[in-house]
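Then we have subunit A:
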Amino acid sequence: SGEGGEGGSGGYPRDETLYTVGTSWGPPVNWNPIMRGQYAVGTMGLAYEPLFHYDAEEGDYVPWLAESDEWPAEDTHVITLRDGMTWSDGEPIVAQDVVTTLEIGQLDVSYSNIWNFIEDVEATDDLEVTVTFSDTRPQEWMNWAYSHGIVPDHIWGEKSQEEITDDTNSDPVGSGPYLYETHADDRMVWKRNDDWWGTEALGLEMKPTYIVDIVVESNEASMNLVRSGDVDISNNFLPGIDQVIDGEEITSYYDGPPFMQSANTAWLVLNHEHEALGDVEFRRALAHAINMDQIVEGPYSNLVEAASPTGLLPQWDDFIDHDLVEAQGYSYNPDEAVAILEEAGYMDENGDGYVETPDGEPISLTLEVPSGWTDWMESASVIADNAQDVGINIEATYPDFNLLVDNRNDGDFDMVVNNERQLSNTPWTYYDYLFQLPLRDQQTTVNFGRYENEEAWDLVQELATVPADDTEGAAEITSRIQEIQLAELPAIPLWYNGLWSQQNNSVWTNWPSESGYHGYAAMWDGWFEIGAIHTLAEIELAE
Partner candidate 1 sequence: MSNIPGAPGAVDPATAPEPVGERKVSETLHFARRNPKLLIGSGIVLGLLLLGLIGPLFVTEGPNVYIGPQSQPPSSEYWMGTTSFGQDIWAQFVHGLRSTFITGALGGGIAFVVGTTVGFVAGYKGGLVDEILNMLTNVVLVLPALVVLIVAVAYLDVRGLVVQALFIGLTSWPWAARAVRSQALSLATRDYVDLARLSGRRTWRIITTEIAPNMSSYLVMSFILLFGGAVLIAAGLDFIGLGPTGGVSLGLMLESAVQWSALQLGMWWWFIPPGAAITLLVGSMYILNVGLDEVFNPKLREL
Partner candidate 2 sequence: MTLRVNDLKVYYQTLRGDVHALDGVNFDLADGEIMGLAGESGCGKTTLGKSLIRLDGRMRHVGGTIELDGKNVPIADDRAMSPFRYHEISLIPQYAMSALNPTRKIGRMINELLRSRGVRPATVAKELNRRLELVGLDPDVLHRFPLELSGGMKQRVVMVMATLLNPSLLIADEATSALDVSTQRSVVESMVEFRDRGYVKSMIFVTHDISLVYQMADTVMVMYAGRIAEKAPASTIINDPQHPYTKMLIGALPEVGTTTADTRLEGIPGTPPGLLKPPTGCRFKDRCPIASEECSETPPLVEIDPGHWAACWKTGR
Partner candidate 3 sequence: MLELSHVHKVYRVGAFGGARLRAVRDVSLTVEPGEVVSLIGESGSGKSTIGKMVLGLTGVSSGSIVFEGKDVSRIRGFSAKKEYYRRVQGVFQDPFSSFNPIFKADRVFAMIRSSYFPGVSDADWKQKVLDVIGTVRLDPDNVLNKYPHQLSGGQLQRLLIARALLLDIRLLVADEIISMLDASTRIDVLNLLGDLKERGLGILFVTHDLSLGNYVSDKSVILRKGAIAEMGPTRRVFENPLHPYSRHLLSCVPQLHRTWAEVDAELAANPPEDVALPTVEEGDDSAPLTEAEEGHFVGIDQR
């Protein structure tokens, strides 16, 4: 490559530096861990850390800043911090930091909804925090606890709402394994914190001295960089990467399809306020009409897998009721779709090739995906074609992303594709996403389809109260939820979006793989906390 001889030119030594790309889509401008979705890559995970991590492989919570925790009563959670940890400015990490972090949630920030169920938080000791709940929801609480970073009280304690939302926190004082080094419009550079508490406490030794995360917003540029070895790992969707992965120099988790681990589910969200879409039979017919293989093989060239009818990620296999799926699931079957439609009275009376409602009203639906999201655009047009093949008139449209979001939040749409929920500690996040009630004028994060089923929502709430480590108890509830889900099809799971991760092994090797170490090689927000941080310790220099 043209970058050849620049190692010695005052840059970062190549063999001490990990180059990453594909996570940030804009210049790093913000290191404020409270402002979810806006901060630079690594702000959460490399600089700020949560109380717990979650091991998605094992389904366990891993104490992180916390050393231990216990539930002395159903509505009380006592968390003890590790001793001897310090912030990067040298101040000790104490219980008050946790209290302050939680209390920031009383302002208008993204996690302010935890105060719906938290009653009080108190530093009962230098290192001990006691949280009491007005409404105990361990699954939801633990979700917060592992996904939100703790910030130092001595810096954040006195900040007002405005200071918190508008602060770029350009000199982040965190607890994590890396320190802010520098940034430019197209890169974010982290330097290893050699005093990190975890080296000793967790036995984790971070390999790269520097992590340079590069901002490149086009996947083709990213592809060039991985192929040339200018970067070590790319975390964006690279169309055609299947032709490039050779298992030697360029690797991903699997050597063959689907190449990537699954990261989240893409759902076909249906607007239940629409006459036909509100009819479960119609939905069922639609579900049968979609040829997922065509999407998987076409736009994705086998880089993704078709989703289970439950939509739960493979990592949540324990929560899937396989017998139920066997009995009640569906698969691509256009004839079946036609039959279902016919039986339910959806027929093409006017001869335009498309079915009408039983009342004879013509049906014409649009499937919206954001303009410019090319893989989705392609997929949407496949879905529309599939549906048209069984007589359902669906047209794929590609509005601007914001318009789509507005429409979606307002309930002003027929169908959209959405994948906002990631892999997490609990399928509760998915069910919360599907069934949350009550409906509001604006559905900004969940239940875009405005599906109303009190029974299902009660079950979801019940799931939230299951102790975090009670997998079986949870599985029992998820099975009951799935029964409703498969009968009702509130939304149709389409495919599992991959944890896009492709690595060039010429400098760093020993990346997570099917045959090797089972972890996640991703710089994505939220993934360090479910195991990706370990990857930084696992990788090794190539010969």
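Inclusion criterion for the candidates: all candidates are chains of the complex that A comes from, given by their letters.
Before moving on, here are some points about what is shown:
By our rule, a residue touches a chain if its C-beta (ideal position, glycine included) is under 8 Å from a C-beta of that chain, and two chains touch if they have at least 3 such contacts; residues count from 1.
This structure is a prediction, so every number in the text was calculated from the model and none was measured.
Looking at 1, 2 or 3, the chain of this complex that touches subunit A is the one numbered 1.
Put simply, subunit A touches candidate 1 in their complex at residues 218-220, 223-224, 227, 238-241, 243-244, 294, 297-299, 301, 371-372, 374, 378, 381-382, 385, 396-400, 403.
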